[in-house]
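Sending over a structure as structure tokens; questions will come in a sec.
Then we have chain A:
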Amino acid sequence: MNNNLKEQVLRMSGVNPLKCMRCGKCSATCPSYDEMEYHPHQIVYMVEKGEIEKLMASPSIYKCLSCFACVERCPRDVEPAKLVEAIRLAVIRQQGQNHLKAKDIPDLIEADPDLPQQALVTAFRKYTK
Partner candidate 1 sequence: MLKISLSKIQDLFAAIAADEALYIPADNAGQPQFMRWQEGLAMTDALNTVRSAKDFFFPQTENLVSFKIQGKSIEIVDPRTETEDFVVFGVRACDVRSFSILDRVFLVDPKDTYYENRRKHGTLVSMACSRPAETCFCHTFGIDAAEPEGDAVCWKTEDSLYIRANTEKGEKLLEKLRPMMEECGDEAVKAQQEKTHEILGKLPLNNFTTEKFDGDVLLKVFNSDKWKSLSEACLGCGTCTFVCPTCQCYDIRDFDTGHGVQRFRCWDSCMYSDFTLMASGNPRTSQLERFRQRFMHKLVYFPANNDGIYGCVGCGRCLSKCPISMNIVKVAKCLEGEL
Partner candidate 2 sequence: MPEVNAYKPKIVAFCCNWCSYAGADLAGTNRLNYPADVKIIRVPCSCRVNPMFILRAFQRGADGVILCGCHPGDCHYTTGNYYARRRMTLLFSMLDYLGIEKERTRVEWVSAAEGAKFAATMNDFVSTVAALGENKRLEDLRCKE
Partner candidate 3 sequence: MQGMMIARAKELLQNGTVNRVLGWQTGEFVYDITPAVFETAEELDEKFVYNAFCGNNLSKYLVKETKKDGKILVFLKPCDTYSFNQLLTEHRFDREKVYAIGIPCDGKTSGEMVKSKGLSGITGIDEDGDNITVHTIYEDKTFNRDEILEERCRTCKSKKHVAYDELIGEDGEVLDSHRFDMVAKLEAMTPDERFAFWRSQLSKCIRCNACRNVCPACTCEKCVFDNPASGIAQKAAADSFEENMFHIIRAFHVAGRCTDCGECSRVCPQNIPLHLLNRKFIKDIDELYGDYQAGAEVGSRAPLVNYTAEDVEPSIVYHREGK
Partner candidate 4 sequence: MQKIGVFVCWCGSNIAATVDVQAVSDTLAKEPGVVYATNYQYMCSESGQNLIKDAIKQYGLTGVVICSCSPRMHEATFRKAVASVGLNPYMLEVANIREQCSWIHKDKALATEKAITLGRAAIAKVQLNAPLQAGESPVVKRALVIGGGIAGIQTALDIAEAGFEVDIVEKQPTIGGKMAQIDKTFPTLDCAACILTPKMVECSQNDKVHIYSYSEVTSVKGFVGNFTVSIKKKARYVAENKCTGCGECTTKCPMKNVPNEFNLGLDNRRAIYIPFAQAVPKVATIDPNYCNMLKNGKCGLCAKVCTAGAIDYKQQDQVIEERYGAIVVATGYNPIKLDKFEEFDYSLSKDVVTSLELERLMNAAGPTGGTLLRPSDGTHPHTIVFVQCVGSRDTSGCGKPYCSKICCMYTAKHAMLIREKYPDTEVYVFYIDVRTPGKNFDEFYRRAVEQYGVHYIKGMVGKVAPRADGKIMVQASDLLANEQLHIEADMVVLAAAIEPDKSARPLATMLTASMDTNDFFTEAHPKLRPVESPTAGIFLSGVCQGPKDIPETVSQASAAAAKVIGLLVTAKLTTNPCVAHCNELMCNGCSSCERVCPYGAITYVEKEFRMPDRTTQLRRVASVNPAVCQGCGACTVACPSGAMDLNGFSNSQIMAEVDAICQK
């Protein structure tokens, strides 16, 4: 179990999965349910258990339409869709999967001197931890 990842997901989403009372209404309301390997209520539970890597590897998180029906319907305000979004971000932000590395920058600037500063800063912020 990767506690750092779990913390990261919880922080990014602002969700407290411990509020879940396991009613399954999220899964009951989910329009993409049948497409998913892990269903919304499972996602909540797996985050709680810290099985973030499993989720990151699963296509399920891209089956979510972000329709927020689960967020709307959840009687405990758990907001599963926000967890899904956070897991997607966790995938993007994984280190080692950087689209840009610090040493690439001089070349980039040389290639395109008009490259906006902000793009660089954003890239760093987004792709490094």
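In this section, a residue touches a chain if its C-beta (ideal position, glycine included) is under 8 Å from a C-beta of that chain, and two chains touch if they have at least 3 such contacts; residues count from 1.
A quick word on the picks: all candidates are chains of the complex that A comes from, given by their letters.
As the structure is a prediction and not an experimental result, all values here were calculated from the model.
Evaluated over the candidates 1, 2, 3 or 4, chain A touches in this complex the candidate numbered 4. If you check the complex, the residues on chain A that touch candidate 4 are 19, 21-30, 33-34, 39, 41-42, 69, 73-77.
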